[in-house]
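Yeah, one chain of the complex is gone here, protein chain that is, but the others are all in their spots.
Coming up: subunit A.
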Amino acid sequence: MTTYGPTQDANETPAGNDKLVGLLAKLDEATTLLTNSREFAKPAKLPRVFDTARRVLLQEGGAAAIEARAQALEEAGVFVGSDWETPQYLVPSLTTHSLKSTDTNTVVIEVLSELRLLAVAKGDYLHPLISSEQAHHYLTQVLALNLSLLFGTPSEAERESQGRLAQIPRHLFHHLADRIGYEHIIDRLIDEIWRILQQRPILVEPVKQMITQIAICQANPEIDLGVSGQGADRLVSSLFGPTQACREDPGVEVYRERLVSMDSSALQSEATGFARAMHDTGLVSPYHTVLLRHLLDHSDHLLSEALGLSSTGRDCLLCYHELVHALIRAGVHPTTPQAVYGLTLTLERGILYQPPVAPAMWRQLGLSLSEWSKARLNLAFGDSVSPRARLVEGVLCVLGLPLGVGQGNNPTCQSARALSMWAYNDPDYLLQMVAWAARDDDIIMHFEGMPLSSMASLSGVATELPMDLDPVSLIVVPHLDRIYAEMVRRCIGREGDPHRWVNPEFHGWWSGRGFRINVDVATGQLDELDAFLRHFYASYHPYYNGNQPLIHPQPAGIAVTDSAARFIGWHAITILRVSLDPDDVMRVYFFNPNNDSGQDWGDGIQVSTARHGERFGESSLPFEEFASRLYIFHYDPLERGELAEITQQELDRVIGHIHRSWGANRIPPTNLQASMGPEGA
């Protein structure tokens, strides 16, 4: 009854097909049992239908097969008694939660419902409660809301919580997109890509995948994008054809041949084109690397053009001419294009002028990697270039984009924060860490005078080795994570929060030894909120600290809340600077090791990543709003001044934000605010 478009069926293996046929027979049998059973007996027959449907959905072509059976499944009673029974009331935004649920049945029933609505949208199933247009609209929204499921591979964290189940929503979305059409989701996707790119992450693979999908859609004559997708040109061209000579994406070999016959004005024009694309998007085309390697035999002037350097960067390039050439030879390859951007920004930061950094870079170039490091790098990135080249690319990116470090989907925000902080504040130390970890498989840090070896420490916060990381994090984070966990273990039995001692020892001498927390560790209740906030203002707010800009990045702890302002968990961030934004609002600019910092924390607090004076990778919030999510900060005990004389109104606004969000259940009985009423307890 259903005709199929170009779905997954095409690339099905015969063996997989046999398996699908066998499973479908089992599904039909289970569905028949459900259909024929009395209403009271249906609940007992459902698990078998769900479980078999789940296994069908794991197969290639499974989603199409379920779509064809959607009406039969609904009539058998799979949705009876659940919210899905009345599809006209379903809320698209809830699918983002249900599809990531760890509960198998929730995922399966959600997927069954989507496929049912697909059959309705396609007119194959006349549903009594929802029209074809309504179903289509609903599915479009679901697709746009779950783009990461469409284009992303399961994150480590999803794999951890969902296991094989994580494949099912992906199969669903590929099928949905094929059937509904990419044109309905593409504009939404483009906005999303630009938003992420503005944060200049180091790991751009997911973004590249999304752009590639768009490029494929645009190139496919069967997909009619209509007027959508206009904003994608810059994104697609920056990867696949940023300049005249590679506009039609001819392949790197052809491009290399073209370069040979170019005179210097043609090369100049190529160089400028690449540099513009790179600085526009933060993405580097593989062709760019070919040009760069070609230019090694030409003048440094052209090299500087190709990197789009300012006078600072150009000086640095000229001064460290040999090192830069060596870095390009070692780290810039068509499969490591982001090294170009990393190198550019490293030069722009001028950090090579710090005496230990250039020699440390030479060490990096000659570093022999341990077998373990090589294996990890090859496993995560493939072996198209040597692990050493991969690591050079990673080092350049971390040094150039210290705020582009992300924790992946791993509970290692502390380690990611430390790496980023060192790259930002102490690049020489970072390079030392990389050398120890990559060459020796061991990092030794000291905690209160006691050496802690990462090799000797048993386990870290992460239960599995994280894989979804940039090359430097991939090598260093497992060590840092173990040392961090060991430091916390050494604090067992001490009264109060272990971060008081761990943060300064772990991050560096510049983390203030003074420590304030506004939660009582024993009870989890809010503690001395007024004094905490006044102290924070006095330490960080330029109006209350003698107009002293923040000198060193400082570790801080925030209570993360979701868009409904519900408490999610404690999170490690770095406070980078506090200053007025272009609209004269005092903002805290901070680094969030979370991969996408543009988060909605509820109660009107929307973390900004652009257009409020942020530098690449920075997140920002107005000072008050930031203070309302802060629970730990450090300060220099010798510089401790008077508690800030902030107005009661301002204090009340901050406390209001706290009480309406993560502090709602943490208000100590004695500290009841009159306005909260008895339910506040």
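Criterion: contacts are C-beta pairs under 8 Å (C-beta built on N, C-alpha and C of every residue); 3 or more make two chains touch, one makes a residue touch a chain; residues count from 1.
Everything below uses one rule, namely that contacts and distances are computed from a predicted model.
Not every chain of the complex appears here, and the one that does not is recorded in UniProt as "ATP-grasp domain-containing protein", selected from "Amino acid ABC transporter permease", "Glycine--tRNA ligase alpha subunit", "Dihydroxyacetone kinase DhaL subunit" or "ATP-grasp domain-containing protein".
Contact with the undisplayed chain is limited, among A:Asp28, A:Glu75, A:Asp103 or A:Asp583, to A:Asp103. Annotation for subunit A: contacts to the undisplayed chain at residues 19, 22, 26, 30, 37-41, 44, 47-48, 51-52, 55, 102-104, 163-164.
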